[in-house]
Each structure stands twice: as structure tokens, then as C-alpha cells.
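A single protein chain has been omitted from the complex, and every remaining protein chain is retained in its original position.
Entry: chain A
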Amino acid sequence: MIEAVGLTKRYGAKTAVDQLSFQVRPGHVTGFLGPNGSGKSTTMRMILGLDRPTAGHVTINGMPFRELPNAQRHVGALLDAKAVHGGRRARTHLLALAQLSGIPEKRVDEVLGVVGLQDVARQRTKAFSLGMGQRLGIAAALLGDPQVLLFDEPVNGLDPEGILWVRNLMRQLAAEGRTVFVSSHLMSEMALTADHLIVIGRGRLLADMGVQEFITHNAAGFARVRAADTAPHGTQTLGEALVKAGGRVLREPDGALRVTGLALPQISDLAHEADVRLWELSPHKASLEEAYMRLTQSAVEYTSTEDPRAELFEPEPLTVPAWEEDAPPEVPATTAAAFYAPPPPGAGGRPFLMPRRPGDLARGTGPEPEPEPEDAR
């Protein structure tokens, strides 16, 4: 059982984790979700006593982590697959960790078998792939056969077989009555693995509920209906009939209708009564991903924008006479090399000719003019 009360972490003016309170119960896989930079890893580090909270406290089985008498036997954690010394062999790495708590050496070979790394146990971990690193990290977490397990992004870099294995492992560990707390970005994965979700955004708690409850709360399923194109007003007639029957109808760009509030057979009956032929009538269950997106879109820390590449493109000329057959004017090599030189008069809106290879530009030789690409228009 992990219990956080008013957990807060500030770095200067930035609040990474803000008044977070939650409980992670044994016997369940609890998913920990949130956008990048929302404070998931900071929270995990505070649970493990690596970072000191600015305010609030967090306990594991009723005790702060750093006061547990035999931490490794009660708590296992995978924080970062890269947190190993690359020059050390996998088995020695685990052995050194096992020795820290007096765990017998036999256990090291056991966990190596559990994660399937027996054959590379004597390799230096520098040569490990990310997936192998994750397996090694999971092995380290399992060393003490602990009651509480924390995993930060355990399926990162794993192959599909590895992902399936981790999913089954988590569920098995939880079924044995352990507390399993796992963060992940893969929503489809979480939907299959977790029973309970804790969602944070910008360091604040957004949701703490069961997976099904979370989905129904934050996203609605719908039915997609498509009337036959052959009838002139099929879609229109159908839409009116559905609205009259109490459904809510949204029109998708390609002409299909998105219907909520009506069951599928009911929609079919209404279409039949309105004498509209249907080409599609399909149910769409809300996914965890949709629910998650809807909940966190306002809390996303790093929003991406379209890359305008403005400095690479001259605005398109407003009108291009289709009959213009002029070959592009010869560009002297010096101009092509001078990257920022203004376009020569009459260059047809092309500031410079793209060199074939980047090396051409560096050498300053300039490319030969392209053989008339504008013909394609």
C-alpha cells in the first residue's frame, strides 16, 4: 500500500508536483498516467525517497521509504533502464544489488531466469538494447521478492512479445496480492494491464478511479451510420429521423453520421422506417486513449505546433501561368553558394536552387540547374 498525502515538489518557481494525494492498494495493477513533464517520475522518486518532498509526505506500508528497515525486501522499483554501469556484467550488477540486503546469490540466477536474460548474464550491460535494459531493471526490482513494486515506463523499447510478457507479469504480481504501481504512455497497453488509474496533469491529480469508470466518465461511445450515396437526400432524411427519435447527431466530413443516445437496432429500425438504405452501421466503443486525451488536453505541458519551415519556402506565387515554358534562369554558382542571397530577378519565386547533395553547398560549387521540374504542373 502506497499512500501519498499532500505531496508537493517545487524546483525554484516551478511546481512539479502539486498537493498530490492518492492511495495505491495491494492486489491491483494501478496505472499512473499523465503527459510528459506532468510529474510522474518526480512522484515516483519521492515515493522511493530519492527526492525530498517540499511539502506533504508519502508512506509505503505505513512508513516513509527511507525508514523501512529492509527496503529491498519490501519495495522493488524500476525507474530507469539506463541506470546501470555499462561496464559491469548483468549478473554482477544484480549480485552487487542483492548483496546490499544480504539476498542469497541463488536469487540472482532466479530473477535472471524470470526475465529471460540467462544467456546474456555474463555480458557487459553497455551492449544491451533498451528492451534488454528494461528486463534487467525488472530483474533488479524483483530481487527482493517485494510486496510493493513500482515501474516507470516498463514497456519502453520492448518488442511485442516482451510487452505481452510484462503485461502478464504485472497482472500475475498483482494477483499474488502485491501492490503494483506502473506508469506508461501506451494507453492501449494500460487499458489491458491496469485495473485502477491515477491520472495527473501539471503535477495535480486529475483522476483516481477504475479503468472502466474512467472511460465512461471521460469519453462516450457512438454509432457511425452512413446512408447510401445513391439516394439524393438519404443522409438528410436519416439525420432528421434520428434527431426526432431523440438521438444526437454529428456530421463527419466524409458524410457519415456520428450518433449518440440511440442503440444500434433502434437506428436500424429508424432507417428502415425512413426508407433509407444504409452502407454502414458500426458501433464505436470509447477507448482509454480518447478518454485520456480528453481529460489531459488542457494539462499538456509540451504542445507541439506545425513545423512551418518558413525559412525554407518562398510563398507560392499567386498566379502561375500554365503556358509559361521558360526554363529556369541560369543561376551563377556564386549565388547558389551564398545561401541567404536574395533571389536573382526573375527566378520564378525560388530563392535558391536546392543542391542535390548537402556537400555541394559546402563546397560552394553550386548545383546544375534542375532539368525543368515545373513541367509537372
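Definition applied: a contact is a pair of C-beta atoms (placed from the backbone, for glycine too) under 8 Å apart; a residue touches a chain by one contact, two chains touch by 3 or more; residues count from 1.
In the analysis below, contacts and distances are computed from a predicted model.
Asker: The chain that is not shown, which UniProt protein name from "ABC transporter permease", "HupV protein", "DNA-directed DNA polymerase" or "C-type cytochrome" does it carry?
Answerer: Result for the unshown chain: "ABC transporter permease".
Asker: Specify the residue from the set A:V17, A:A71 or A:V276 that touches the hidden chain.
Answerer: Checking the options A:V17, A:A71 or A:V276, the one contacting the hidden chain is A:A71.
Asker: In the whole complex, not just what's shown, which of A:G6, A:G27, A:G113 or A:G255 touches the removed chain?
Answerer: Touches the omitted chain: A:G27.
Asker: On chain A, what residues meet the omitted chain?
Answerer: 1, 26-29, 45, 48-52, 65-73, 75, 77, 79-80, 82-89, 92-93, 95-97, 99-103, 107, 140, 143-147, 164, 167-168, 171-172, 174-179, 188, 191-192, 195
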